[in-house]
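Every protein chain but one is kept in place in this view of the complex.
Right after this comes chain A.
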Amino acid sequence: MRAVAVGKAELKLFWRNRTALFNSLVLPLLLVPLLISVDLDGRALVVGVIGFVLLMAVYYNLVTTFVARREELVLKRLRVGELTDPEILLGASLPSVVVGLGQTALFAVIIGAMTDVALPARPWFLLAGVAGGVVVFVLLAAASSAFTRTVEMAQVTSLPVLMACMLGSGLVIPLSALPEQVASVLEFLPLTPVLDLLRAGWEDGPVLRPMLVLAVWTGLGTYAVRRWFRWDPRR
């Protein structure tokens, strides 16, 4: 796979970028004791941490990566080579995705062991949730980067997705604590179906609707990237 060459270079860059390292390796780690002190339910914790990883290590990191590579004219250069457009995006996303998946596994095991969470009875729903979440948040990051002029601006332009998902997808406030009408609207946020599928790994819950919602977000994300993604800086 030719995209791996780009992915390997990105991984080196990730390792040399202290901000990205902190955001995706240290920040979630600091979150664990905080979450454990608030909530004693291990399953909810695992689900919540995976949600945070998707938002921070995958989505936020990738918005900054796409913007940085665009402004450095790296994307423009890659586009005159042999790689196809999807291969370039895949290559650039690879380290964030790999790091995100690694963290997900690590935190799930740590928290699981600390709080005695049972092994999921239906692990395939868990996997579907993680995989779907990665795809959707990579696409959303690429779409958001189109509206972000500088790496610094990513802190602002990523806020709508980050805030909506943190506040509206049951990460901080459980959806069951909200009025039913509000909750039923929040089910359509991109992170809600991911968390639903993760929970479905352990307990009965909606499965079909979250999958459909994720499929719709994947379609919307793909459309947005094809329509708006910028390969070179605005001049």
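Throughout what follows, contacts are C-beta pairs under 8 Å (C-beta built on N, C-alpha and C of every residue); 3 or more make two chains touch, one makes a residue touch a chain; residues count from 1.
Please note the rule applied: contacts and distances are computed from a predicted model.
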| item | value |
| --- | --- |
| Chain excluded from display, named as in UniProt, from "ABC-2 type transport system ATP-binding protein", "Cytochrome c-type biogenesis protein", "Response regulator" or "Amino acid/amide ABC transporter membrane protein 2 (HAAT family)" | "ABC-2 type transport system ATP-binding protein" |
| Touching residue (missing chain; options A:80, A:177 or A:208) | A:80 |
| Touch criterion as defined above, residue of A:13, A:110, A:166 or A:220 at the omitted chain | A:13 |
| Hidden partner chain, touching residue among A:2, A:122 or A:149 | A:2 |
| Missing-partner contacts on chain A, residue numbers | 2, 4-6, 8-9, 12-13, 16-17, 69, 72-84 |
